[in-house]
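Heads up: the structure comes next, in structure tokens.
Here is chain A:
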Amino acid sequence: MSRKVLLIEDEPNITEAIRFLLTREGWQVETHAEGTDAVDVIRATQPDLVILDVMLPGKSGMDILRDLRDRDEMRDLPVLMLTARGQSRDRDMAEKAGVSRFMTKPFSNTEVLTAVRDLHAQASRT
Partner candidate 1 sequence: MSAGPDTEPERAVAPPPVFLERQSYRRRRLSDAARLLPILGAGLFAVPLLWPSEPEEAGAVSMSSAIVYIFCIWVLLILASAGFGLAARTHGGSDTQGPERD
Partner candidate 2 sequence: MATLNVLILVCLGYVVLLFGVAFAADRLAATGRSTWLRSPLVYTLSLSIYCTAWTFYGAVGYAARSGLEFVTIYLGPTLVMIGWWWGLRKLVRVGRSQRVTSIADLISSRYGKSNTLAICVTILAVLGVTPYIALQLQSITLSFSIFAEADPSGIYNEGASVFWVAAGLAVFAILFGTRNLDANERHHGVVTAVAIEAVVKLLALLAVGIFVVWGIAGGIGPTMARIDASEIGTWGVDRGRWAAITFLSAAAFVCLPRMFQVMVVENDDERHLRAAAWAFPLYLLLMSLFVVPIAVVGLDLMPEGTNPDLFVLTIPLAQGQEGLAMFSFLGGFSSATSMVIVAAMALSTMVSNHIVMPIWLSSQGGGVSVSGDVRDIVLFSRRVSIAVIMALGYFYYRLSGGGAALASIGLIAFAGIAQILPALVGGLFWRGATRIGALAGLTVGFALWVYTLLLPGMGGSFMSEAVMTYGPLGLGWLRPQALFGIDGIDPMVHSVMWSLSLNTAAFCIGSLASFPSPLERLQGAQFVNVFDHSAGPRGWTGSVAQSEDLMIMSQRILGAREAQEFFHAEAERQGGRGYLPEPTPTFLERLERELSGSVGAATAHAMIGQIVGGSSVSVEDLLAVADESAQLLEYSGQLEEKSSELSHTARKLREANEKLTQISLQKDAFLSQVSHELRTPMTSIRAFSEILRDTEGLQPEEQTRYAAIIHDEALRLTRLLDDLLDLSVLENGQVNLNMGDGSLREVLDRAISAALTGSDRPLRVRRHRGSERIPLHTDLDRLGQVFINLIANAQKYCDAAEPSLTISVHDVGGQVVVDFIDNGSGIPADAQSMIFEKFARVGSDKAGGAGLGLAICREIMQRLGGEVSYLAGQEGGAFRVSLPLAYKQAAQ
């Protein structure tokens, strides 16, 4: 059974780094760089986990997260959120919106990998 992660990130270099890391861990990595149609892409891709940037062109990660949590089928989808803005206000907002894990850029690769593993393990258990 293949594990699929959808990475929504508009910064190509960051996308490439995360793709490299997760591919080596055995993940199938799908990417998308737009905020506007992100929810549709998630539904179409059916990922096991979503890595979501906050500052996206078209629609912010926060809004995408809220939309996800409004839909029954994706209420429990693990979402790892990344932000470069690093203010505590953002973390509060994300938690309120129902984020699974919140991380500030720049991150260490190990942290990301650990977070992805943890989230996936939690989701598989339930």
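Some points to look at:
Just so we're on the same page, contacts are C-beta pairs under 8 Å (C-beta built on N, C-alpha and C of every residue); 3 or more make two chains touch, one makes a residue touch a chain; residues count from 1.
Picked so that all candidates are chains of the complex that A comes from, given by their letters.
Treat the numbers as computed from the prediction; the structure is a model and nothing was measured.
Listed candidates 1 or 2 all sit in this complex, but the one touching chain A is 2.
Chain contact summary for the complex, chain A toward candidate 2: residues 10-14, 16-18, 20-21, 24, 33-34, 55, 57-58, 84-87, 104-110.
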